[in-house]
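Notes for the one structure printed next.
FYI, not all chains are in this one, though none of them got moved.
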Amino acid sequence: MKRIAVYPGSFDPVTNGHLDIIKRASGIFDELIVAVFNNPNKTPTFSMEERVALMEKVAGEVPGVRIDAFSGLLNEYAVKKNARNIVRGLRALSDFEKEFQQALMYKKLNPDLEIMFLMTSQDYGFLSSSLVKEIASLGGCIDGLVPEPVKEFLIEFYKNKDQRN
Amino acid sequence: MKRIAVYPGSFDPVTNGHLDIIKRASGIFDELIVAVFNNPNKTPTFSMEERVALMEKVAGEVPGVRIDAFSGLLNEYAVKKNARNIVRGLRALSDFEKEFQQALMYKKLNPDLEIMFLMTSQDYGFLSSSLVKEIASLGGCIDGLVPEPVKEFLIEFYKNKDQRN
Amino acid sequence: MKRIAVYPGSFDPVTNGHLDIIKRASGIFDELIVAVFNNPNKTPTFSMEERVALMEKVAGEVPGVRIDAFSGLLNEYAVKKNARNIVRGLRALSDFEKEFQQALMYKKLNPDLEIMFLMTSQDYGFLSSSLVKEIASLGGCIDGLVPEPVKEFLIEFYKNKDQRN
Amino acid sequence: MKRIAVYPGSFDPVTNGHLDIIKRASGIFDELIVAVFNNPNKTPTFSMEERVALMEKVAGEVPGVRIDAFSGLLNEYAVKKNARNIVRGLRALSDFEKEFQQALMYKKLNPDLEIMFLMTSQDYGFLSSSLVKEIASLGGCIDGLVPEPVKEFLIEFYKNKDQRN
């Protein structure tokens, strides 16, 4: 039986921290579905299409990785994809409790699901999509924080935004 | 002298976790006032009337419990009701610090008030009103998370919402 | 029915933080049993007799308070005393998780028990018996940290200890 | 070489907790620049002008303190001001992780910067600008929470707001 895992997130946009988790998790499973999530309660900075396209560019070639988009309940999505594992990155500096709360809920909704946490690599312990956007929007240097295509995309995005304002 | 306590919250909507605290706290005091709170800085999903009505349905019959609505400062409300105790549920997975910060402030505003924390039962450690709404809005099963009347109310609410969109 | 609560601890020795909890908790219940605990896995600095005697001196006169000593399981002790409530002080700076872990265990062993947490008053948020002993053993000033009889006892204790060494 | 430090914040409005940090930090450095920050991602309650004016009133006379306003990246601002140190207040009850995340990011963007944390004094451990505004907006007493000019400003502000509504 193929071992399939889902790595869900809004990836708004994907950072080097996400990419690190993708590379490491892909080695553990036969197939890793990176699932860009559409949260109806949040307004992302970038559209689902933009987020999926950036993810394709930076993680599309990682062996065993497939990019997908989904909305709705994560546990139902996982079942539909025959995935028995959910992968989440855990930062020493992240909201540990929120992760746990979500995981317990998914476990309750679907006891067969196994949620696994990988430690975010030390170099990216402070990194988050919103921090990257904050720096980029203020014209700061984001080298080493996001993959090259994301960097170019962000610079372009905030340049245009400034011109509109 | 009658021992009166206030259990304040937005209860937007009341969950099984809240109900568990109500049942347990009501045994400690002669009277427990479940006070549905109108926070001027937040927009609740459900109206004050809806939240009070749901609370009446699920907790109105618990011995020693009275349902009320209030806005303004909690400490002034407590004094007006002759309540010397505030009850708060504390989840292992909740924002412990925020609870403490609020409690210290109320204590400073009114040193006679005694804020007591009851541990949320293990079964509801992951539960919050917003998680319940998130699941319900995505069509997920909320059995065991909220009392029956709340479940029916939520299903109806999100069915209507979908039809409007 | 009389409302009885147990406030357990090693009280090695009792500090102003403990005393503050005792005074506040005694107002909530008809009877508060301050139960000096003999933990078989720890070696206290002071004997059970010394700890009980100090507690009698500083809290013996608080209305509704009774001092007792116990060993064994807290939940069985509480049942024997007809106490349905356990009171614990919670410091913003204390080991919150350890408290919760203990409380969940007692709740599992005896579901009828209700464990309540009172916030330690802000002035004593940093205070612990071991900190007090550390300062006293180094000859530091412990005014305001422990009640007067405890202060005298500690000064005497560490003076004698120095002379023996 | 003059030792210059920056104490950044939105100060929306300045509280007694901020003022305490300012007084203590000013003693450590030759010059302390209190830098009122314009965060493009948040909408402050009070305008930059109001926040700077209040800060001038309450901290303008503290020896070695200079008030300034800035937008953009903190690390670039510090470099421009020849400041090698950033001062942040750290509350036992604050979002410790968020502070750390920000600090690590600034450290990465500019490794020469030294971020220092001062413990918020125990009396203000629960205090935040938003708590103060919440109390003031509900007509509660904010004596001892903010300096006198801020208190008057807030009372006036919420009185006018009520009349408009």
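Residue numbering begins at 1 within each chain, and the chains themselves are lettered A, B, C and D in the order written.
FYI, a residue touches a chain if its C-beta (ideal position, glycine included) is under 8 Å from a C-beta of that chain, and two chains touch if they have at least 3 such contacts.
For clarity, every value in this text was computed on a predicted model and none was experimentally measured.
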item	value
Assembly size in copies, with 4 chains present	6
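Just so we're on the same page, only the chains that are shown with their structure count from here on.
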item	value
Selected pair, out of B-C, A-B or C-D, that shares over half of its residue contact pairs with B-D	A-B
Residue-number overlap at the chain B/chain C interface, same or different (half cut)	same
Interchain centroid distance [CA atoms averaged], chain A/chain C, Å	48
Touching two or more other chains - residues of chain D	93, 125-126
Chain pairs that touch, as defined at the top of this document	A-B, A-D, B-C, B-D, C-D
Contact set on chain D toward chain A in their complex	40-41, 71-73, 75-76, 97, 100-102, 104-105, 108-109
Chain C contact footprint on chain B (complex, rising order)	3, 24, 27-28, 84-85, 90, 92, 96-97, 100, 103-104, 107, 114-119, 121-122
Residues of chain A defined as touching chain D within the complex	93-95, 125-128, 131, 134-135, 137-141, 144
